[in-house]
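Once you've had a glance at the structure underneath, I'll fire off some questions.
The other protein chains are all here in position, but one chain of the complex has been omitted.
By letter and in written order, the chains are A and B; residue numbering begins at 1 in each of them.
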Amino acid sequence: MPILQLENVTKKFGGVVALNNVTFQVEKSEVLGVIGPNGSGKTTLINVISGVYKPESGKLIYKGTNITRVKPHLRCRMGIARTYQVVRIFSGLTVLENVMVGVLNGTKHGKISMEEAMKEAESILSYLGLDKMKNLQAELLNIQYRKRLELARAIGMDPELLMLDECLAGLTPSEVFEMLDVIKRVKEDKDTTIIMVEHLMHAVMNISDRVIVFNEGKIIAEGKPEEIAKDVKVAKVYFGDRELALKFIKR
Amino acid sequence: MFDLIVQVLVFGVFVAAIYSLQALGFNIVVGAMRILNLAHAEFVVLGAYISYWAWVFFGFNPIQSIPLSALLGVITGLVSYDFLIKRLVYSADVALVATFALSLVLKEGMKIFWTANYRGIPWTLGSISFNGITVPITYIYTLIGSLVLILAVYIIMYKTYFGKACRAVAFDRETAAICGVNVERILRYGFAFSSCLAFVSGNLLTVYISSGINPYMGQVIMVKCLIIVTLGGLGNPWGALIGGLTIGMLEQIIPVVLMNYVPNIEPFMFTPFIYSLIFILILLLKPEGILGGGVQ
Partner (left out) sequence: MKLGKYSARMALILGFYAFLAILALFSKAYADVVFYILLVSVVSQSLNIIFGIAGLVSLGQVVFLGIGVYTFTFLISQGFNPCLSVIAGGFASLIFAVAVGAVLLRLRGIFFACATLILSVAVPYFIIGTGIVGGFAGVNIYKYISSFYNIHVLVFSLLVISLFTTILTIKILESPFGYSLRALKADHDAAETTGINTFRQKMLALCVSAMLTGIAGGILAIKQAYILPLVVFDPLYSIEAILVVLLGGPGTVMGPVLGAFIYEMLRDILMRFAPGFQAFIYGILVIAIILRAREGIVGLLKKNKKLQKLLV
């Protein structure tokens, strides 16, 4: 059974239709890449799935349960975690405390003590190479470490569905490499399903099991990365040039 | 009875014009800066005092002292912005406390310099009556003045570059910046414009409250401004007009209703409570405005 199903989901902002009758599924443990031009509705999709926005119509079904009306914080406790396009860490808290907030309020909410949460947070920080700065105030971190911290916080929630919103944006090539490595490890070690909105083509095409392509609020293509790279519609929407698209699949 | 109602409604329109002016200024700051300037009411009170002192020292009537209030309003706005407001533009919650403190400083400052004694301007030109309704002529001049000013505000906000830039910044600051708007400067002049409007509306207010000018009258003014702006939708300029009219009417009607229909209640003491109820009611029913209600 798919872990997440969207059925005829529509989200409007006044006159703008950000998601237009969107239907798709995400299989358990897969990495789903979400690509598309700017403004095509990718971030809105994440916002709708995480509960920040309520769709005008349609259904969201997560692990068999209809979560369309479920509040955001409850979705977290059910196992849905996300990161933000523009990093949103908790300033005023230390790096360790940031991750602890995730641990305390994710799927383990109410079932974990402060000491256990701290240990869990510490292990996640070492997993991500942030343990040396665990007592640093979070706002002092640079962008690369901030992104990692946000990822750590999301992982701390022990999610079954992890949504990453352009987590590679603004990183240097080596930083991208490290981040992708982390994401691969998370997927393998914890069997997490990942939805990854991304612009960096080689990253998305490489790491995804499947890719869906958005344009103007609709899904215009769905399939394996190689199929998508050859898809004329996708190429038109992005480049207008097929050859260029094929180059990207080869990393 | 009917005459009383009509008289009350007519007076409602007169005060509504002033309230609209006050709310317009308040709205501009809320919209562009996302800051609730809790000292706005004190700016209005300062305007009232200027009108008083202009009368005492120069013999200016409240219409003649408008330019003076406007000028002092702009200066005060610029100074306040440079020293305080501009550092608050990025943290809305702290801004509330800071502007609250500013209102306290202004209020107490007025008390220290000018004492808490009630002041008033005895400006009368007689009154005219028709159909059984008596209206002081000064009120009519003030209404005309207010309407002219409101019209001027709308022309500025919709027809001039400055006004359009203000609205652009209120709508989406980053995009406005990308389009070439000097956001920092617009915020500064926008604030000065807002305080200018506050001072001028206070100046005109003295006509209606002929003997009640005191440093603490800002409290009720602030409540009314908040209600008007929430009622009309935060940042929505037409809202200021509609809200002003509503409050102006309610203000006249409520004491009358209370006096005639609800016994055992001191009507004028009860009115602030009614306003608060209205505020809470509006928040319950229509909390949107531009700032919305947080996460859905």
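Note that contacts are C-beta pairs under 8 Å (C-beta built on N, C-alpha and C of every residue); 3 or more make two chains touch, one makes a residue touch a chain.
Being a predicted model, the structure only gives us computed values, none of them experimental.
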| item | value |
| --- | --- |
| Selected residue (touches chain absent from view) among B:100, B:114, B:141 or B:162 | B:100 |
| Touching the absent chain when the full complex is considered, from A:17, A:70 or A:101 | A:101 |
| Of B:17, B:36 or B:250, the one touching the omitted chain in the full complex | B:36 |
| Hidden partner chain, residues of chain B it touches | 36, 38, 84, 87-88, 92-94, 96-98, 100-105, 107-109, 111-112, 219, 222-223, 226, 230, 264-267, 269-273, 275-277, 279-280, 283-284, 287, 291-295 |
| Residues from chain A at the interface with the omitted partner, ascending | 50-52, 71-74, 76-77, 81-82, 84, 88-94, 97, 100-102, 104-106, 109, 114, 117, 135, 153, 157 |
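As a convention for this text, only the chains that are shown with their structure count from here on.
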| item | value |
| --- | --- |
| Inter-centroid spacing, chain B versus chain A (mean Cα positions, whole Å) | 47 |
